[in-house]
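One protein chain is absent from this view; the other protein chains keep their places.
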Amino acid sequence: MIGEKIYNLCKELFSINRSITGNGVRDTLKILKRELPDLAIAEVHTGTKFFDWTIPKEWNIQEAYIIDPQGNKICDFSKNNLHVVGYSIPIDKVVNLDELNSHLYSIPEQPNAIPYVTSYYKERWGFCITESERNKLIDGEYKVYINSTLKDGSLTYGEILIKGESEKEIFFSTYICHPSMANNELSGPTLVTYLVKYIKSLNKRRYSYRIIFVPETIGSIMYLSKHLKTMKKKIIAGFNVSCVGDNHSYSFLPSKDGTTLSDKISRHVLKNLISNFNVYSFLEDRGSDERQYCAPGIDLPVCSIMRTKYDEYKEYHTSLDNLDYISSEGLSGAYDVYKEVINTLENNYIYVSTVLGEPQLGKRGLYPTISTKYTHAIVKDMLNLLVYCDGKLDLVDIAEKINVPIWELYDMVNSLLDQGVIKVISK
Amino acid sequence: MIGEKIYNLCKELFSINRSITGNGVRDTLKILKRELPDLAIAEVHTGTKFFDWTIPKEWNIQEAYIIDPQGNKICDFSKNNLHVVGYSIPIDKVVNLDELNSHLYSIPEQPNAIPYVTSYYKERWGFCITESERNKLIDGEYKVYINSTLKDGSLTYGEILIKGESEKEIFFSTYICHPSMANNELSGPTLVTYLVKYIKSLNKRRYSYRIIFVPETIGSIMYLSKHLKTMKKKIIAGFNVSCVGDNHSYSFLPSKDGTTLSDKISRHVLKNLISNFNVYSFLEDRGSDERQYCAPGIDLPVCSIMRTKYDEYKEYHTSLDNLDYISSEGLSGAYDVYKEVINTLENNYIYVSTVLGEPQLGKRGLYPTISTKYTHAIVKDMLNLLVYCDGKLDLVDIAEKINVPIWELYDMVNSLLDQGVIKVISK
Partner (left out) sequence: MIGEKIYNLCKELFSINRSITGNGVRDTLKILKRELPDLAIAEVHTGTKFFDWTIPKEWNIQEAYIIDPQGNKICDFSKNNLHVVGYSIPIDKVVNLDELNSHLYSIPEQPNAIPYVTSYYKERWGFCITESERNKLIDGEYKVYINSTLKDGSLTYGEILIKGESEKEIFFSTYICHPSMANNELSGPTLVTYLVKYIKSLNKRRYSYRIIFVPETIGSIMYLSKHLKTMKKKIIAGFNVSCVGDNHSYSFLPSKDGTTLSDKISRHVLKNLISNFNVYSFLEDRGSDERQYCAPGIDLPVCSIMRTKYDEYKEYHTSLDNLDYISSEGLSGAYDVYKEVINTLENNYIYVSTVLGEPQLGKRGLYPTISTKYTHAIVKDMLNLLVYCDGKLDLVDIAEKINVPIWELYDMVNSLLDQGVIKVISK
């Protein structure tokens, strides 16, 4: 049911022409704000510098197509916005096939896929086309028409801050700059939208949450540049949410550090909730905004839990990454993992035994009153939990140590808290 | 020979009805005091609180049996004290088979074994019986008779402190609360008795030794509660001695920390003295007083070297753990390992080279005067020993590093000390 809702939101957003700037981003954020009234939408102007980068001109596009020598309209932007190279400058002229070809992009190994191509930081124009359509092009004159604008304007993004008992923050980042592709990347912002609803529904919220919807790279760099000091001080765990829509596999991409709280909890939840998942390497396999969040000097504890990772499915960055590639089951599975990650973060306290030696569990109804050769095995998990409530290990550490999913310890922890034999250590 | 002596002591103590309190404990300690005149016997009163626990009433029992419908006396305590559930309240009434069955304990998978069952902290009565005898019980009236007392009294334990040159202590703990069972647990207190004789026989004693004979759990908790500060300050290595009587295997159960001096030395001695031994896990396999000695906040360096570990042999906690299950060979093997552990502790100094570069061993008669291609191999162990006399590694570390049993280094160390090329570092 939750999967269907997320899927439907993807469907609603699919046809909008997003890029790193422009009205497509604004339209997308407007729909997300309908779902999340707290969403704050902000703009930063063309030319503003953030770290080593400068906000580029704003790009908008109304219409684009090619008229072939027989008068057919091809590469029609109104049919698929991937047909136009992102950030193409306006053009309206007639070219021969040779010149046209130098502006065409296709993928020989995937004859039916329109590739996704952009040129944000160098002005050029171009069209993307399937290899099979390209092979049919004949000699002759082609009218190429792109009605776009590339002008001073701004870059648009959204953020939500949800207060918890602590100032310490959990961070989620996802991106809203991809045109009509589904897994990469409508699954990220739509899933995060529903995670925000979940976080807001919690009765008691231990941590605060910082969630951002930004264009990839330039957006995360802009946001880091504005908030780095706060983020380094407050964020204890973070996640770059991308490629969470298909139903083929689960994937984990660790942070650069690899041993942060985010990494530890992601591994624990995946291991215990999912029978089988791929572990990728930050060094070999990174490619999304963890490149920024884990850059030297930034070093935030940001990792990614994905379904099938970008670069690991052939439909990636083509028109085949469409609404058929993702599914409500796929989205639902990723949602469940992230929800459990949030629960784990919220429940991951450090406990310490309040008594020296083993507590007398028997008088508290937590231990068999009759002792036989089988007694010990019955209470083994509870005794193991107790022996590691040493004020150093957190509950995830203990769960890992005693090889039990953390969620199977919650009732036990509550009994022991009720009985006063353990207590929470404040850090 | 030493094995036979320990075995005979087991035999002498076997029929006494021990529990966590009562006259059986007193009688046992009296016999041990005959062997060890220094043994101090102490009592703590019913109702005294130690950590989370309270000393229970003292239990004593004179007679107990069942008269079956044909007038036969069965489950006769005078024939085997395991027939009565430990801490049974007095009873004298007639019951039908159904009611009797709710008070009977047997082991279906072990039809000829009387199980060992206790109920220290909840008042009940019960009998233990072999499954095959139980199956013969017919409908009818049964007279159940237990002539026991459960009254304010005390818990009895023994301790010995043996002074050495240093205030630092080696700790041995064993328990004296099991009725007529041999490996678990008469092997522990009887073997420790002979280790005490060995320790007292040493000409020179570097360390002090603290040895206690206590009832399991409540006894170690009581003792820890009284002496924790001293124990944490002084004890550098400790051993919980249990299940050291059979001749089937050797076992090692590490401390919670797993890397303490006790652990390091136990592993070194077992590896080099015994060809093959089982290594158990504190997490998965603990079950004796290391539960207390390694509890959070206690954290003493206590591990166990055993023959066949409790829970790992089918006779465990039944009448089959009898004098046939243990042997003088089994006890002797465990004694030899613990003796070598003590020797290793006593000899485990940190040495430092007194010269820079290699000492000129040749002029000291420790190196061949003629040099050929084979020279180096002859003195390899001595050169390896010297190169690691760096003031950081202790002799066990060096023995491990150069892969030689520590006892094969003693003569070499003495030569080098005599020649003045190494000296002891005081810590």
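Going by the order they are written in, the chains are A and B; count residues from 1 in each one.
As a convention for this text, a contact is a pair of C-beta atoms (placed from the backbone, for glycine too) under 8 Å apart; a residue touches a chain by one contact, two chains touch by 3 or more.
Just so we're clear, the structure is a prediction, and the values are computed from it rather than from any experiment.
K.L.:
Thinking of the whole complex, not just what is shown, which of A:Asn80, A:Thr149 or A:Thr217 touches the missing chain?
P.N.:
If we include the chain that is not displayed, A:Thr217 is the one touching it.
K.L.:
Can you tell me which of A:Asn147, A:Ser225, A:Ser249 or A:Ser415 touches the chain that was removed from the display?
P.N.:
Checking the options A:Asn147, A:Ser225, A:Ser249 or A:Ser415, the one contacting the hidden chain is A:Ser225.
K.L.:
List the residues of chain B that touch the chain left out of this view.
P.N.:
352-353, 355-360, 362-363, 369-373, 376, 383-384, 386-391, 401-402, 421
K.L.:
On chain A, what residues meet the omitted chain?
P.N.:
On the side of chain A, residues 51-53, 85, 105, 115-122, 124, 217, 220-221, 224-225, 228, 256, 283, 287, 291-292, 294-298, 311, 316-318 touch the unshown chain.
Convention: only the chains that are shown with their structure count from here on.
K.L.:
Roughly how far is chain A from chain B, going centre to centre by Cα mean, in whole Å?
P.N.:
The answer is 56 Å.
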